[in-house]
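Excluded from the complex is one protein chain; the other protein chains are retained at their positions.
Presenting chain A:
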Amino acid sequence: MTVGKDVSALFPDVVNCMQTDNLELKKLVYLYLMNYAKSQPDMAIMAVNTFVKDCEDPNPLIRALAVRTMGCIRVDKITEYLCEPLRKCLKDEDPYVRKTAAVCVAKLHDINAQLVEDQGFLDTLKDLISDSNPMVVANAVAALSEIAESHPSSNLLDLNPQSINKLLTALNECTEWGQIFILDCLANYMPKDDREAQSICERVTPRLSHANSAVVLSAVKVLMKFMEMLSKDLDYYGTLLKKLAPPLVTLLSAEPELQYVALRNINLIVQKRPEILKHEMKVFFVKYNDPIYVKLEKLDIMIRLASQANIAQVLAELKEYATEVDVDFVRKAVRAIGRCAIKVEQSAERCVSTLLDLIQTKVNYVVQEAIVVIKDIFRKYPNKYESVIATLCENLDSLDEPEARAAMIWIVGEYAERIDNADELLESFLEGFHDESTQVQLQLLTAIVKLFLKKPTETQELVQQVLSLATQDSDNPDLRDRGYIYWRLLSTDPVAAKEVVLAEKPLISEETDLIEPTLLDELICYIGTLASVYHKPPSAFVEGSRGVVHKSLPPRTGSSESAESPEAAPSAGQAAEQPAVIPAQGDLLGDLLNLDLGPPVSGPPLAASSVQMGAVDLLGGGLDSLMGDESEGMGGSGFTAPGPAAPAGMGAPLGSGLGDLFDLTGGVGTLSGSYVAPKTVWLPAMKAKGLEISGTFSRQVDSISMDLVLTNKALQVMSDFAIQFNRNSFGLAPAAPLQVHAPLAPNQSVEISLPLNTVGSVMKMDPLNNLQVAVKNNIDVFYFSTLYPLHILFVEDGKMERQMFLATWKDIPNENEAQFQIKDCSLNADAVSSKLQGSNIFTIAKRNVEGQDMLYQSLKLTNGIWVLAELRIQPSNPSFTLSLKCRAPEVSQYVYQAYDAILKN
């Protein structure tokens, strides 16, 4: 049976044996039932009687056995019969039966959640948390945690100081496994204040001396999480930090598999709180008999802990490792030396000489790895270690991996002026251009262009050759685009090209491999679990609803650092409706320009066909970021939208060819005139794993659009963006998919204008202008809601005939009239009327009554609702009175808000 043979034919015979007195035989029969009941549900019913009888047996072992087995039989008919015995067993006098019954509730919930709720088992289970027997408590906690996980919203595990106290008491008494369940459950609790957090920590710390590593890690999780709430000035905070280090070190003397789990977790802890283990470098030195997975992890942690104080030791170790046998390990060791050089400036020189020694060994993979890291060192310390280039060039022939070849080519290109035969070297690479990987091709293209700019006379032919190879003979769009950019750049203005291509590059940062902070915080909440082993959130590897709940660290309660609490975030959505600072006209123009230039992201450069001198700046802006990209090692990324710096730079050359473009756009802006609110942050990065979305709505002749800026504040590249709206009051929906052409690299942002239409499905929202949006990318799906200004829905044919206006005004009952005050507005009637007209609010008549200007206006919404308005303006009084009449009075308020926003901007 257990080796995979089907013995279900014996079902009736086996069931006959069920009523035996022999406990062992009974267990075997039950095991058989668990395996085959599902395939023969009708036969399984035969067994029910025996189960029910066994649940009444005087022997507690048999009662428990029956309940345990029944829970494992996933046949609907049987679960119905299970309820009564289970209810009894949950209240059994024997703790052994109760603890089995507690787990059985979780089993039943897995089969039929509704049944469990209807039968009230959840309440009974909650009562068991106060049971006198610690093991019953532990199992009840485990069962409740599991059930709660599949119902993230329900407040099943209603943890409060009293129940926490009970759990902490049970913690001292139950088995090692029970302690794990309880600690894992405690980790989900949010203490009210730092006092409570501290008292829980105090009661959890003794667990750090437990022999079971899982207990220790779970205790570490609770402490790491609650520590977040303790103020750093507290004495206790320091004590706790000190107490955490020894148990973590001790975990490294456990069995290798556990060491691996511990090391993966230490890796997280070191990133979150480096101070805990900063003096413990030596324990991470690799031992001869460590399995390879432990060695690799230790190496990772060594680099994280490397500092000026211990760098000498670390380097000596790393050098030793580089002569080991395992290829992966050696490679990682070599790479680690490079990372040390970048991280600890004082050691750079020693690292470089160590790497040179390693290159002398001529071991193929060591040499290649060394060259890759030396490239990074050059980028961190330019013009410092160029003396080694000669040695590197000697090993040119042995490079067969793309990464190493690309690195070498980069070095040659970057230092072309110091390498006498740079052209020969690059030429030799060029011979097999089409067989190279894209990475190498891109690098080669750039390197040759650099070389040309440095030594234009000798290399003209070479550069011609590579440009034609890249643009004409290649079908890789990245390569072709880059080739065209260089080509046009070189043919237009070599001086500018020089500035662009040979511009000073930003130094690379030290820690490119850190886990991004939001993810790290989440993973800290998962210490000890699989998520912490994979360094991925559970949603990445768990199916279904489980694990979708995002855990987060409690907000820091430090004195000054009362940073953004999660509650602060939603209010950002409301900020949209508050009148914000009026942007200077120039800024507004800049915005518009950005908008117009943003979209053609991956196409050929906009200005390419009719380049004018003035355009170079623009291109420069774009190219700079492109160059930046490439030097970040992101070879292959496409043309990215000009960064925010570009519009600022463009302010100056107004009047040049490009200036016309400006004017044009500016013109469009004033013509259509619809007021556009400044962008506000809709989705803060904190809530969306590093994706920040800000935006606004605008309306231009007959089309509504949503202008978004997506900013990647995470450390990983984002791609595969998509957007969707929930049903809303006016049926707003995206008219086209969200087009983000290139993956969004860290710290980059992209501006997108998303056209909208109003043919989506309609559902009345509260407030009326609420819009719920879902944005997806390769990381996750994020939700936010925003309020859109109503005037984007005012259509162009909203001008009513005079007669019609009068008739309608009278026709609409008076109770539908609403009055509002628009305060602090100093415009005169004409200005008001023209301003409003820009946003499709049409003035039909104007009267002057007793020194007051009365404007009669009409507008129409996309769904055909007419709104009539009377605006009373007193020259001496900055407050206007607005009376609105409409058949659907609920829109009035939002129309008023639109008025207010338009008039004040």
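In this text, contacts are C-beta pairs under 8 Å (C-beta built on N, C-alpha and C of every residue); 3 or more make two chains touch, one makes a residue touch a chain; residues count from 1.
Operating definition for what follows: contacts and distances are computed from a predicted model.
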item: Per UniProt, the name of the complex member that is left out, chosen from "Adaptor related protein complex 2 subunit mu 1", "Kynurenine--oxoglutarate transaminase 1", "Nucleoporin NDC1" or "Dynein light chain roadblock"; value: "Adaptor related protein complex 2 subunit mu 1"
item: Of A:P12, A:P246 or A:P755, the one touching the omitted chain in the full complex; value: A:P246
item: Residue among A:G238, A:P256 or A:P755 that touches the chain left out of view; value: A:P256
item: Contact with the hidden chain (one of A:Y36, A:F181, A:F721 or A:F842); value: A:F181
item: Option from A:T50, A:Q198, A:S213 or A:S858 whose C-beta touches the chain left out; value: A:S213
item: Chain A, residues in touch with the chain not shown (by the definition above); value: 2-4, 21-25, 27-28, 30-31, 58-61, 64, 68, 71-72, 74, 94-97, 99-100, 103-104, 106-107, 110, 133-136, 139, 142, 146, 172-177, 180-181, 184, 203, 205-207, 209-214, 216-218, 246-247, 249-250, 253, 255-258, 260-262, 282-283, 285, 287-289, 292-293, 313, 316, 320, 324-325, 526, 528-534, 538, 541-543, 546-547
